[in-house]
Structures are given as structure tokens and as C-alpha cells.
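Working notes for the structure below.
Of the protein chains in this complex, all but one are displayed in their positions.
By letter and in written order, the chains are A, B, C and D; residue numbering begins at 1 in each of them.
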Amino acid sequence: MRLKQMAIIIGVLYGIMAILPVFVGDTRFIMNILVMCLIWAVVASCWDLIMGFAGIFSFGQVAFFVMGAYCSGILAIEHGVPPVFAIPLAGVFTGAMGVLVGLPCLRLAGPYVALVTFGVHMALQPVLRGKIGLAMGSGGSVGLLTIPPVNIFGYTFSSANMVPTFYLTLLLSLACVLVIMFVIKSYWGVAFLALKDSPDFAMSLGISAFKYKLMVFALTSFLTGIIGAYYGHFYGVLSFRMLDLDLFSILMVMMLVGGLGHFPGAVFGAFIVVAGSEMMAPLGAYRAVVMGALVVILVLVLPNGVMGLFTGKQDRAEAG
Amino acid sequence: MLALKNVTKKFGELIAVNDLSFTVEQGQIFGIAGPNGAGKSTVYNLITGFYPYEGEIVFNGKNLSGMPPYKIARAGIARTFQIPQIFPSLTVDTSLNVGSRFGSGTGLDPAHVDKIIEFLELSEDRFTKTNKLNLMGKKKLMIGAALATKPGILMLDEPMAGSNAREIKALMDLILRINQEMGLTIIIIEHFMKVLTELTQELLIIESGSMICCDSPEKATRDPKVIESYIGDAYAENN
Amino acid sequence: MAAETIPVGVPIPMTGWAAGSGADYFKGIKMAIDEINGAGGLLDKQIEIIRFDSKGFEPEVVMQAADYLCGQKKVASIHAGWAGWGQDVRAYGKYDAPFFADDGSQAAVNIFKEDPAKYYNIYQTTDVGVEQAKSMFRALMALPYKYPNKKVVIINTDDSWGIEVGDTLNKSFKEKGWKVAKRETVPYGTNEWGILLSQIRRIKPAIIHIEIPSGQENITFIKQFLKKPSNSIISLGWGITPREVVDALGKSADGIVGEMPSGLPGPKAPNEKGQAWVDKFISLYKHQVPAGAWIAYTAVKAWANAVVQVGDAYDFKKVNAYLSKNGYEGEMGSIKWDKDNVLRAQAGAPVVHYQVQNGELAPIFTDPPLTPYKGSTFIKPPWIK
Amino acid sequence: MLKITNLNAWYGEAQVLKQVNVSVDQGDVVVMLGPNGHGKTTLLKAICGLVEKTDGDIVYQGSSINGLATEKLVNMGVAYIAENRELFPYMTVLENLKLGAYAKAARPYEKENLEKIFELFPRLKERRSQMASTMSGGEAKMLAVARGLMSNAQFLCIDEPSLGLQPSLRMELFSTISEINRQGKTIFLVEQNIPHISDLADKIYVMEEGRISFEGSSEDALGNEHLKEIFLGM
Partner (left out) sequence: MFSEDTILLFYEITDVIIAGLSTGSVYALMAVGMTLVYGVTKAFNFAYGDFFNMGGYLAWMIMFGLGLEFGGYPLVMILVLPILFIVGYALEKLLVAPLRKREDWENKVMMMTLGLALFLTSLYMVVFGVRMKSLPPILEGTLEVGQLVFAYQDIMIFVMSISSILALGWVLNNTRVGLAVRAVAQNPVGATIVGIPKEKIFATTFAISTVMVGFGGILLSQKWFINPNSGGIIMVKAWVVTALGGMGSIRGGLFAAFIIGMLEAFVGWFFGMSYSMIALFGLLLATLVFRPQGLMGKGE
């Protein structure tokens, strides 16, 4: 897809988002869903960048998200750092963690990378709950319950004033997604594709697999951390329960519905899945059954996700 | 320009390259031949930093030992692969741009890429995905991407394999033009004697990783040891 | 049409790790609402249950539940069961409809204390872990059984409940001159107890207390313990209440003790009213009363009563005022919330201590005050020689 | 033995073979020539059931085999030696060869064929426990040819067997092919550079742009100046 096409799709998606509060601005429940859409769109896009484009099977995105959230929360609660500063600091922290996790991964083949990164995910929960976490101020198994909301020039963005907070989220989300778009469309993105297609050929043309893979680890964990931090300040509470497999699976489903490696499909996917899941809420326990079945069917009939519908012709010809 | 000094590479028990030394001069077309499994491709892989090795490889006064492949590429060594390598998801144009952007050290140079496209007569396929190219197209693409890195030396690994007489002739012309018009030093691995004798100025023959001879192609191909272990009597008679 | 019913929110896990306990609470809630509806409804309107799958209590799910139920569906009250250690206080504190939860955690109470005026609609239906643990300790000390030594092993999960109880027990035992020979904090999902058991066999503690609010770990522990038991009283704390523990272990669990907070003892209730309730529950659901069912039932009733007294389900100020001032007259007598809106253990909603006898829970004590349950006999666990 | 009529084949939307007619008689060596990328490999793949979208008729020993699964063909005595080798990368040379004799018909001859092959390619014998993925380009090609010969098939489709082989081996290879043919096997060979083609080929086809542009005996081909220049110039 061309940069222009991508930009248009993103523009339309966020444009629609931006006018929705006009109709539903006073329904906090729906506004909440919209904020969720915007937040998960970033996480899913980051995941798509590292997995779909860079071809690195990182399963650590949720872990980075939670790390960012906790880091910012702890900074704000324990050290009194104002959220506007705590959020970027959390991003820097998760970015650094991303590099740290990425380093041992660079030598590994796909499923092993997945496992190591997932290991980070699995190990994070005991750390946050245990003594180490408590010593850092994670609140142990209770979690963080008193995270202050974002405050810019004396104006507080919290769920009490949903509409302005929504627009702040929208801006942040859009900024992150645009960064991802430019990365994908820059020569970075091309380098990823090249490395994925033929690492030897790519290296012989001067691409440093090491540098680019590490950079993508850093960037995706940075952005994921930022949005995670924002999430914490938005809800004011955090619990390690986010590390259970549910959220992880749902995020994967978002990517898949959007189309893995078909950015901005992930954004689309996040919007559809969050909204769809809420619409299926009346199904109760059957919701998950239906969701599961839908995923299976979607993979079979829509191999490239929703984005595949747009680029379908193109891709089918290529697949042959 | 490029010199190997006592280079040795072992794979476990197997000595794939054995204490090999040779020098390629600026502007030369330098041939490498030898039986299957003699270690020719391995030599390329060592020069381009794909494997660690013993000994020293020096390029324009710079010691390449221990350098990662991408740095060696930026230092001016470009290569093609025996089994064609392409980027199936990229177009010809993008593939060349990749070489130019990452390998040249000076960043993307559209004019240079244009020139290569024209030179290799790839303009018709410029915006097709590379997985749709046929064998010749893929080979040209590899050469094109390599050239786009603005190398000082181009190393080709069996570029003629699978081509018919006319195609071989065309490829030979192309290589000659790269050498003369672009002023590039070229190393070529081939099994077609005709190519080696007509194209190269110096021919290195290796067997089991060791040098048998390194001489002018005329002399090298008449060396009885070479005929016995590599060319074969029947073939020698034929040509 | 819509105005003809009174919507009540029930955010309870229907999927995920907490779904089992969620189902128990729901049984009580549904029973109460069916009764009210059967008797003509509340203020002549039927009560409508609106469920929300609160999954694993992830922050956004809890918030979403509150905004959906209170903001969107405009429910008149919320009955949540076990709901997430304090996040729920924040989520529902934004609204005014009475919210009943069973967090049993000091963290939730602390949040309440931050701003009692704002969180005035939040009601905890059980006492906090610290108090429950003290009650467990009292019960253990009061058992008609002579401990061979003063060594105890405490095992608890690594969540806030487990640690709160474990810490309190640890302190209580030490104060009484006992030796806590081992304290182990284990993750959920621990199923292999071999090492711990071999250590226990060498310690030979008089008491082993396990505090894991989930069925599977307790079951596997007991199964493996019984292969070569030590002479120890086994106390499962809250962990005895999930139905699968007795279901899975049957009579082999005989002798194990444990507690249920805000419980109504069954199968033999303390009084006639209680007995009628227990009988009804059993005939409805074909099994003994699990943890939380009775108090969830009672909370619905308490709220309904307040609504009737006030005369308007949506006059939240008055409903809340009535609730916190008057409490409710339940099956075992009156229940009242304290100043922090916590339903401390009290005669009307006691902590009930059980022992498994004949493959079922048999009450042996109620607390407070700690009194032997009428007609109860403690049996020496069969594995103790 | 094999008769192909009006065969079309596509990769996705792109048509590669256009109305191809080819017939191979029992006991013959038929050679197909043609420029790079004009569909020779595709034709072989189509015969062997490896092209998804085809239409037209392929009749082998009287029965239509178009659309038949590759593994069934193998059991009917058709062997395919692929241009791009298709080896089992993490198996040893010996295991690869053994798998060559997987078909029922080939099993009884496994030992015998293995010996013959080791004679033809001593390098393979020497390296029989080396992993296939680490073989050099030429060695891997030898292994691919050898594995195909293990199948003991009656009809061999061989795609550029000499690709990357050293000159002396290339000469040997073609005499081996003649030898195999003399033993009664039918051979359909795609190859660009065959010295003394008239000694080997009974019939020659030329494929250009997915169509057969020439069909005739090797004498006819050698008599055709155009063909001689393009394909037989070496």
C-alpha cells in the first residue's frame, strides 16, 4: 500500500472517531469504549510493526504495556512526578527494556523469540506481585489504586470530563500510529521486508539486521510503554491481572482481524474488535465462544484481515 | 585491491578452504573455478563476512576480518548468490533502492539507480514484484542491487548456470561492460570454460579448498592437474 | 415498558479464572431476585438482572462494567460478589447506586476511607482478611483437640487475600508462642506439592494452614498429603468453600477444617428461618450452600428492603442512608455495616467454621463471639494417629 | 507413453503455458530447449501435478493424469528431478537417497540402485552422513539427480540436471542418462547445454513464450541455423 493510501485510511478512521463524541459525548460508557479503541489501536499497531513487518515474533507487547503503565504509575505515586513527565519517562524505560529483551532475541529463530519475549510476559507477573515489585512500589497483588490523572496546565484529563480526555487520547493515539506509519513507509520498513525475505541478500546489500531489529524493539516497546502509561493515568488503577492470557489473545485477534502485516489494518482491527466485543456483551459466557469461532472463520475466509478486502486483488495475484 | 592471506575455514572435520592466498588487482576480471565442493562459494562467504575464519582478508588496505556482512558491503564489496536470492515482496525498483540506500554509504541515489536500470535493461520490469521474474531476471536483479551499492568489486557466483548459448553471450557482454564502462573489478565463479577463458584475465583453480594453480586462463585450463580433477578429458577435447 | 422494571447490575466473572466463584454468588443473587419478583416485585415492579462479564477484573473491564451498568443501564443497585480489591471502589464510587462487593480486602477499605463521602454507596459484605484470619486462629485454638506440639506451617497464595491472611496468622501464632516452622507463598496453579510435603513430614507440624482461594490447589494438596499424612490438623481457611473441594475429595476430605465469611451454616441452620433458607437453596441448586451465596442473597434483600422503606429505588441518597443506618434483618438476625461500610463479622452474619464430615461441610463454630455450633462434634481427622 | 494436448497452465492470473502439445514415445530421450523463463520447468511441473491451475489433457500410458496428486504419479513410475533440487535440508545425504526409493516399486531395488549411484557420484558416498543443507551447489544438484534415479521410475522428467556441475561431471552425467535410457527408461529432459545433442536426443522440442516453437529430430534441429545459434552454440 502506498503512503498516501495509508494516510487516507488512517485519516478516515480517526476522522470518524473524532466526530463521534458529537453524538455520544454524554454517554460515558460509549466514550469509554472509544478510548479503549484508541489505546488498543496503538498496541496492536506496534505489535503489527514488530511482528507483521519486522517479522520478529515478539510476544512481549502486553508486558511492555504493563511495564509502561506501572512505571509511570509508580513514578507518579511514589515520587510525585507529574504524569506529563512520567509518561515519557515510562516510554524511555520500556524502550530500554525493549532493547534489553531484544538483544538476546536477535540470534534466535521465530518460535524461540516468541518464547523468550513471552517469558518476559510470564515472569513480569510474579515480579510485580512479589517482594521485588513491592519494594519498587508496585503495590504487590493489590496493584496501584491511586494513580493521578494527566494534568496539563492545571487542566485535569480524567474520566470525569470525558470529551476533552477523549480528544487527548485521540491525539496521542494518532501521533503513535502516524509514527508507525512513517516507519513502515520509510526505508526502515523496507529494510524489515528485505530482512524477512532474504536475510543473506539483505545483509550483502549493507543492511544491518542487528541494528534494525534492535531499533524496532526499542521503538515498539517505547510507544507501547507510552500508551500503557497513559492507560494507567486514565483509569487511575492498575492490576497485574492484565497479564492474564485474555488481553493477550484479544490483542492478537485485533491484529488478525485487521490483517497481520497489513497496516493500518491493526488500527481497524482494534476498532472492530473492541466495538464488536462490547456489542456481543449480552451473549455473556457465549461471547467468548462466538469470538473464538469468528476468529477461526475469519482466518479461513479473510486471510489478510479486513485490510485484505481493500488490497485483496493485489495480494491474491501476488500469492499465486 | 583484494587479498586473501593464508585463509582457512573448517566445518567440523571438513576443511573447506585450506590456507588459501591470492590477490585480485584493480580493474581485473578474476575467475575462480574448481570441482564441485571445492570451496568456491565458501570463499565468497568468507570475504563477505558470513562465517568466521582463520587468516586475513584485506580490501583496499582495510582488514575485513571480523567485520559483519553489512559493513563489508558498505566497504565496497558486492556479491551475488549461487542460488538466486531476491526479495519476493519488493519490486525491482525497491530492491535496487535498498542496495543504494543501505549499501552505498552515501544514501539513496536515484540517478544511479536509474542508470543501473537502464544499463541492465530492466526498465520494463521496474515496478514488478521480483518473485515474478524468471531466472534471468532474478540474476540481473541481484547484479543490479549489488551495483546499486556502488561497490569497488563485484563478486558473481555461477551467473551463467542454467542459461543457453545466447543468454550466456549476453551475460558475458554485460559483465564485460560492467567491468569496462563502470570500471568495476569483478570476481566470477563459473563452470563454463568458455566464459572463463574469454572473460577473465587471471584464473584461480582450487580443489578441496587448496589452490591448484593461479594463472592466465589459457595456461590454467591446460594444466593437466586441472584437466584431470576438474575439466575432464572429454570436455577438454570438446572445446 | 422499560420503566416497568427495575434494573439491577450483576458484574460477575462468567469467563476466566474467577468464573467458578462468580457462579456461586450469582446463585444467591438470582434466588433473592426471583423471590422478590415472585412475590409481586419491588414497589410493584419486576427486577431485571443485567449481567456483565467482569472477566478477570482487568482495570478497564471493571471501569467499563461500572459505566455500562450505572451510566448506561441506570441500574438501581449493583451486586458484584468478589470484585477486584479496590478498583471497584473507584469505579462505582463515581456513581450513587448502592454497590455490594465481597472484596474482603483491607486495600478496598483503605480506598473507602480516603473519601467516605464520595464512596458512601460502596458496601463490603464480608469482613476483611485480617479479621477473618484472626477468627480462623481463634477457631483453631478452640478446637477440642490437644496439639502434640506448637509448630505450624502456613501456606498462602501470592495475592492480596492470601498474603493478608498469611501475615495475620503468622503474627497470631507467634504471639501465642507457636513456631511458624515454614511459611510458603505459592503461585496460583501450583499442583505439585511433593517437596513441601516432604518438608512437612519432617517438620511434623501440629497445624498446616493453607490459604488459597481457589479449588484446584487445595484439592491437589490434600490428595497428595493423604498419600502419607503427618499428624497435623489441616486448615484450609476460605479454600474449603469452593464446591469442588468437597465434591472432588468426598469423604477423603473428612477432618479438614476451614471457614466461610458472612455465612449461614448449613445443612443444619441455627434457626428455623435460616433452615428454611438453606432447604430452599438446596432444593433449588441440588448442593450445599457455597461461600458468598447467602450474603449475596442477603445483600439483595437488604437493598430491596431499603428501597421499600424509602419508596423509591432511584433516590440513592435516601436508600444509602437507610442501608447504612439500619442494615437489615436477615435470616440470622440483624446485620449492620460499620462506619467504613464494612459488614464486620457479627452474629447476624458470622464467620462460620466448618469441618468436613461424611464428605460435607459441617459447622463447628460461629464467630463472633466464637461459640461452638449447636450440636457440633469435632472429629479427630482420621489420618491423625 | 506420454501425450500432452492443448495444455494451458497459470500461476495466479498469469498464463505461462499456452496450448502446448508434446508427445514422448516409450524408450525415447526427448529434450526440451528454450530460453530462460519461457515455461519449460512449468511444463514438467504440470506433468507431475505440481502446478495448481492447468487445463488440457495429459495422458500417461493410456490414462489421464492431469490433476493427479504427485505422489500417485510416483507410484505409476514417473519421477521428477526438480531444477531447484527440493532436497530434505536437515537430513543426511543417505536419508535423502533412501527417501528417493520411497515408492513401493522402488523399494526392492534400493540397495542395488544406491551402489550404482555411489559409483556415479563418489562424492555422495564420501559425504553420505553430511546434512543436505550444507552441501555445495553442485553437490546438492548431484544429490537431487541421484535421489531421482533411486526411484527406479520408467519415465524420468529431468529439469536441468547439469546446473552447476563441474565440466567433467557434466559429460559423465549425459552418458549416464544415455545409459539409463538404453536400459529401457523413457526420459524427458529439459536442458540448455548438451554437448553432442544428436547422440542423446531422439526428439527435440523448443519452447518459447509458453508455446512449442519447434518440434523435430535432433538432425532437424541441427539443420536449423537459427536454433543452432541460440541453443546449441556451446
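Everything below uses one rule, namely that a residue touches a chain if its C-beta (ideal position, glycine included) is under 8 Å from a C-beta of that chain, and two chains touch if they have at least 3 such contacts.
Model, not experiment: these values are computed from the prediction.
> Since one chain is left out of the picture, which of the remaining chains does it touch in the full complex?
Per the contact definition above, the missing chain touches A, C, D.
> Any idea which of A:108, A:179 or A:281 touches the chain not displayed?
Considering all chains, including the one not shown, the answer is A:108.
> Which of C:37, C:110, C:220 or C:326 sits in contact with the chain that's absent?
C:220
> Of C:17, C:147 or C:383, which one is in contact with the hidden chain?
Checking the options C:17, C:147 or C:383, the one contacting the hidden chain is C:17.
> Thinking of the whole complex, not just what is shown, which of D:86, D:115 or D:199 touches the missing chain?
Touching the chain that is not displayed is residue D:86.
> Residues on chain A that touch the omitted chain in the whole complex?
104, 107-112, 114-116, 118-120, 122-123, 126-127, 130, 245, 249, 252-253, 256, 260-261, 285-289, 291-296, 298-300, 303, 318-319
> Where does chain C touch the missing chain, residue by residue?
With respect to the unshown chain, the touching residues of chain C are 14-17, 19-20, 22-23, 158, 184-187, 189-192, 194-196, 198-199, 201-202, 215-216, 219-220, 223-224, 227-228, 243-244, 247-248.
> Touching the absent chain: which residues on chain D qualify?
Touch set of chain D with respect to the missing chain: 48-50, 69-71, 74-75, 80, 82, 86-91, 95, 98-100, 102-103, 147-148, 151.
Keep this in mind: only the chains that are shown with their structure count from here on.
> Once you count every C-beta pair in contact for both, which comes out on top, B-D or A-B?
It is B-D, judged by the count of C-beta pairs in contact.
> Which integer distance in Å separates the CA centroid of chain B from that of chain D?
Their C-alpha centroids are separated by 28 Å.
> So the centre of each chain is just the mean of its C-alpha atoms; given that, what is the distance between chain A and chain B in Å?
Here the centre of chain B sits 44 Å away from the centre of chain A.
> Taking each chain's centre as the mean position of its Cα atoms, how many Å separate chain A from chain D?
The answer is 51 Å.
> Please output the residue numbers of chain B that touch at least 2 other chains, ranges allowed.
Within chain B, no residue contacts more than one other chain.
> Among all residues of chain A, which ones touch two or more of the remaining chains?
Answer for chain A, listing residues that touch two or more other chains: 318.
> Which residues of chain B touch chain A once you look at their complex with the stated criterion?
So the residues of chain B in touch with chain A come to 48, 50, 68-71, 73-74, 78-79, 81, 85-90, 94-95, 97-99, 101-105, 108, 129, 131, 142, 145-146, 148-149.
> For a test of understanding, state which residues of chain C touch chain A in their complex under the given definition.
14-17, 19, 51-53, 55-60, 62-64, 67-68, 71-72, 84-87, 90-91, 94, 105, 107, 111, 114, 158-160, 162-163, 187
> Looking at the complex, which residues from chain A come into contact with chain C?
The contact residues of chain A facing chain C are 27-30, 32-33, 36, 126, 129-130, 140-143, 145-146, 159-160, 231, 235-239, 241-242, 244, 246-247, 278, 281, 284-285, 287-288.
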